[in-house]
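Before I ask anything, let me first share the structure, which is written out below as structure tokens.
Note that this complex is displayed minus one protein chain, with the remaining chains in position.
Letters A and B name the chains as they come in the text, with residue numbers starting at 1 for each one.
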Amino acid sequence: MLNTRTLVGSIALALSAAAPLQADTLRLAIMGEPASLDPHKISGTWENDVVGDLFEGLVTEAADGSRIPGVAESWEVSADGTVYTFTLRDDAKWSDGEPVTADDFVFAFQRILAPATAANYAYLLYPVKNAEAVYAGDAETSTLGIEALDATTLQITLERSTPYFLDQLSHYTAYPLPSHTVETYGNDWSQPDNMVSNGAFQLDEWQSQTRITASRNPYFHDVDNVALEEVVYYPIEERNTALNRFRAGEIDIAREFPTQRYDWLMDNLPEAVQVAPYLGIYYYAFNTRNGHPTADPRVREALSLAVRREVITDQILGTGEVPAYSFVPPNVSHYEAPTLSFAELSQDERLERARDLLQEAGYGPDNPLELMLRYNTSEDHRKVAIALAAMWKPLGVEVDLFNSEVAVHYSDIRQGDFDVARAGWIGDYNDAQNFLSLLESNVANNYGAYSSAEFDALMSEAANTQDMDARAELMAEAEAIALEDSATLPIYYYVSRNLVSPDLEGWETNIEDIHRSRWIHFDN
Amino acid sequence: MLSYTLKRLLQAIPTLWIVITLSFFLMHLAPGGPFDGERQLPPEIEANLLASYGLDKPVWAQYFTYMGNLLQGDLGPSFKYKDFSVTELVAQGFPVSLELGMWAIGLALLVGIPMGVIAALKRNSTVDYMVMGTALAGVAIPNFVIAPLLALVFGVFLAWLPVGGWNDGHWKNMILPVVALSIQQIAYIARMMRASMIEVLGSHFVRTARAKGLSEIAVIFRHALRPAMLPVISYLGPAIAGIITGSVVIEQIFGIPGIGRYFVQAALNRDYTLVMGTVVFYGALIVLFNLIVDLLYSALDPQIRYDNE
Partner (left out) sequence: MIMNNATSAPPVASNSLGREAWRRLRQNSAATASLVLLIIIALACLLGPWLTPWALDEVDWNAFLAPPSIESGHYAGTDANGRDLLTRVFHGGQISLSVALVATLVSLVIGVLYGAIAGYVGGRVDNLMMRFVDIMYSLPFMFMVILLMVVFGRNILLIYAAIGAVEWLDMSRIVRGQVLALKRREFVEAAHALGVSSFKIVTRHLIPNAIGPVIIYVTLTVPKVILLESFLSFLGLGVQEPLTSWGVLISEGKDMMETAPWMLIIPSAFLAITLLCLNFLGDGLRDALDPKTR
């Protein structure tokens, strides 16, 4: 590559495509076009990249993802853990110079939970008292458990003690909104001409499918420590295009790169590769509804036993994904996950046991187990699905692979139209409950309809337990039951894959993969 | 000519109506909805979302609402891109796609016609095979291979041109996508040109012209070229359609903010209003370009007169 460069050096210089590098402008490739910049109308991670730079909640994320005070300077929690009283910093201002008041939070919470707003992600605020009833239209918005005691004092009342609630307040569902401009412009308040925000950056321009430009907000309370003058977000859906543009120096950070390029990147751009554990589990749901072979726990266990997770993570994906032997990812705060009992067995022992189990369940050469395996369209999902089918083949399992696009996939598997189906979960917040609740009876995202009275009882007991250690133990007990039942087939824990220019400083990998531009600066 | 044009435009109305109606019901027939994603929304949230877009009503009622709004020029809000209306998205994307498409067609004509003519003149010779082989290589390799290859070579290795992005239509950003988009069209045009040139060269009036002792160059330029170009002209209508389809790939790979990408993405996302918006727009575009091509055709071919219809 270098040789080619020198060969054509002069022409390359004359035609050089890269824009002149302005050291105070960060060019960030986000992995999709934002649905909106209104925090109440979004649900994707790439929108969080933009909106999280524009706004700041009561609590916010440090460079390493840990929670630090944001608009709130300090807070007190009542003894029973249900009443939070926040004192707002008095230098918190909107980008038009207006102060950020407690009323702005009340306004925002009432708006996101109003049925007419139809916010996808409103359910994250359900811990707040009466939130669910308000959203369902069964209660007045004024009954919502949030109140401005004065301009800088905010009180939030919860349904019941929720240990992860403070963490959640840094999420975009809990951002304040500039009530003065929303009232003026209505739903157009988030248009670039109208938008006022309270984060480190303010919106300058949005050209759809092209770029979003934000500049440093002079009214931001910590503006002196914000190094970047401008951030340009380029929505790039094609991972390979993002990679190539990064290589050509057209962008400084790419928020994802294709898995299959990891080895190549480690050879060619090792200093730019940032791979870290991510708060997510890649798994397959077993359909436990009657009439499906996977309703038999022996069949589920046999299938789980035969999956060589290390082959999938090391040979097929190979980006440092970690083989999963539990449902809740490691590194989840305040939780120690139990593991599948066979994790210690050798591959031969596992296969032997799997054969015995299938035989017990009545499957054999004369009556082979036939499975419909469903996955949604994606290069990586496809590779894993093929590997699973090949790994089950020695057991005499005949797998019918069925691929469909994402909308069809999920609407079908919710109807129960599968035996095993690809699924995944990225934590909404850093707490084991967010993962384990997927396995509670009658939960919408419990695709396989796994149901265990014991599991449900432990989870509801945990929900009512305030002591963090006791709560963690109850949840671990519940997870152990689900693992024992082979409720799902955990395959690997996700990793985040970023490309970050070595010229940048202040980037710290973290389990939630949240990176705010205010912490980033160029190394001059 | 004018009455013919008016007649054609009037005929377009029922055509468009059928296109819209068919697309509308086919789309609602497709499994999965706009809010089916990785995460099942709690039922009350889904209900609120459906209600706020009027999707809780029966399909026929939605159809009448949609047609009513359409007649008032309202294409509705996009389900996916919530800060923009469909009209805005189309208005932003179309000029980009059009610019890209026009350059690509222009390039394709500029390269394809001479290639076809040369091949026809040297018919069945090595020159013919080489020219046509080169031209046809363009249809032999899918453009989703050509596009990243161009980006890799000229953007990453040589670093002469940007790898992607539109940059408000800067010429540097346009070169690779235009080339990638035109390669297939070059092949089609060269091929068509070769065939019709061969046919024209064998016709009576060319033989007559030659018999009159005109030079070969004069025969080609004065007599053969114009009639030989007729099939190419009539191909331009469908070519516009081809360009828009082709730009699905090109726009995606080069990250260009045209409407081509909505075409597929909106269908996959079940973004009903955006799908319908692109369908309406595309249908109208085809009708319009077919009309333009027919008028152009009559201008070039004296044997056709529309006034007599």
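One rule holds for everything that comes next: a contact is a pair of C-beta atoms (placed from the backbone, for glycine too) under 8 Å apart; a residue touches a chain by one contact, two chains touch by 3 or more.
Nothing here was measured: the structure is a model prediction, and the numbers come from that model.
Here the missing chain is touched by one residue of B:L152, B:I175, B:A218 or B:I292, and it is B:L152. One of A:S66, A:S404 or A:Q466 touches the chain omitted from the figure, and that residue is A:S404. Interface note: of B:M115, B:L161, B:I256 or B:V279, the residue touching the hidden chain in the full complex is B:V279. Screening B:G54, B:G68, B:P142 or B:G169 against the full complex identifies B:P142 as the residue touching the chain left out.
The set of subunit A residues touching the chain not shown comprises 240, 258, 260-261, 263-264, 311, 315-316, 377-379, 382-383, 385-387, 389-390, 401-405, 408. Where subunit B meets the omitted chain, the residues involved are 11, 14-16, 18-19, 22-23, 26-27, 29-32, 124, 129, 132-133, 136-137, 139-142, 144-145, 148-149, 152, 191, 194-195, 198-199, 202-203, 231, 234, 241, 245, 248-249, 263-264, 267-268, 275, 278-279, 282-283, 286-287, 290, 294, 297, 304.
Here is the rule we go by: only the chains that are shown with their structure count from here on.
One finds 38 Å separating the Cα centroids of subunit A and subunit B.
For subunit B in complex with subunit A, the residues that touch the partner chain are 31-45, 48-49, 51-52, 80-84, 88-89, 92-93, 148, 151-152, 155-166, 172, 252-257, 261, 268-270. Subunit A contributes residues 1, 4-5, 8, 11-12, 15-18, 33-38, 41, 43, 115-116, 118-120, 122-123, 132, 135-137, 190-191, 206-210, 234-238, 240-241, 244-245, 247-248, 250, 405-408, 410-412, 414, 424, 444-445 to its touches with subunit B in the complex.
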